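Can you keep this structure in mind? I'll have questions shortly.
Only a single protein chain was left out; the remaining protein chains are all shown in position.
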């Protein structure tokens, strides 16, 4: 797949960066001329994935988060969010709705939301070595005004 | 100086990324609670520096641009924008108002604007090896509502 | 993110304003806990129309408020979520547990 444009970002796992990350991706996605609803979906999915790094990957420390976004064929946005934290042992279980290791403050709906808002979701992890979440969403091509 | 928070970004020298870069820095700067005017100044300075990479550093090709922003002591934002392009031979001359090698489409006011909108501007370059622009701007601390 | 409130005749109304994510959720929940402790309301209405953004951290907040009110023998529901929060609510399925209603605005 040809990359038409991309951004790579890196930032520490501070919760204030959740808002930054979703806004930055929204700014980048703007060139695909998305609807407000498409933009809302993408921001939500990014927020979930970045929050997971902050809450689950680095529960007691500040670690590094990498976020890459690129535009590929077919008016599609691909987002890859990566951490080098705790990792997930059983990915299938982690992806189940309502499953959480995060207690009362988490709903266990993060992966469910990423899955329903994006066209594709891939989660890779090896325990102790971090998690890589890859998401794709095609933006409908609208006819020009 | 202690870094309180940071972002690192990398993107190709496509002109569509000028808007992305200044918006992303504005989102990051938001945590310092800047006024609209402070935010406008920062966005303008970023736009100038990124445009210079696109226009001057890589005139005939697409190259890599790196942008780092961090929050340091004294409520100050530091922005470092770096390219690996043509470089500048005479930096002093390049910084003069109205000096441009860019023809009619450029005004030669890029560095002048960076200088007057930011508290500090440092330009480093070795010809053929790119340019690094470092800018700092202190955000006034406002009393809480 | 801010939570404003009004109380009348046993009903505590919470007005959510801004972006409700993990970063803001803890402070929001503390504010709400204090308000519930102070008024011990019979009904608690979460008025969501001022939300600019909400992710699954907001789902956790809504569920916690619902549970707290339930334990006290009271009721809780959410009102008027804008489009983006409504999509998150839909995807999460919490509308099977907590009532989500739309009121007419004058």
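As written, the chain order gives the labels A, B and C, with residue 1 at the start of each chain.
Criterion: contacts are C-beta pairs under 8 Å (C-beta built on N, C-alpha and C of every residue); 3 or more make two chains touch, one makes a residue touch a chain.
Owing to the predicted nature of the structure, the values given are computational and were not obtained by experimental measurement.
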| item | value |
| --- | --- |
| Touching partners, among the displayed chains, of the absent chain | B |
| Of B:24, B:55 or B:123, the one touching the omitted chain in the full complex | B:55 |
| Absent-chain contact - pick from B:60, B:92 or B:105 | B:105 |
| Residue of B:15, B:101 or B:126 in touch with the missing chain, whole complex considered | B:15 |
| Residues of subunit B in contact with the chain not shown | 15-16, 18-19, 22, 36-37, 40-41, 43-44, 47-48, 51, 54-55, 97, 104-107, 109-110, 112-113, 116-117 |
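Here, only the chains that are shown with their structure count from here on.
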| item | value |
| --- | --- |
| Set of chains adjacent to subunit A and to subunit C | none |
| Per Cα centroids, the chain farthest from subunit C | B |
| Whole-Å gap separating subunit A and subunit C, where each centre is the average of the chain's CA atoms | 25 |
| CA centroid of subunit B to CA centroid of subunit C, Å | 42 |
| Residues of subunit B whose C-beta touches two or more other chains | none |
| Touching two or more other chains - residue numbers and ranges from subunit C | none |
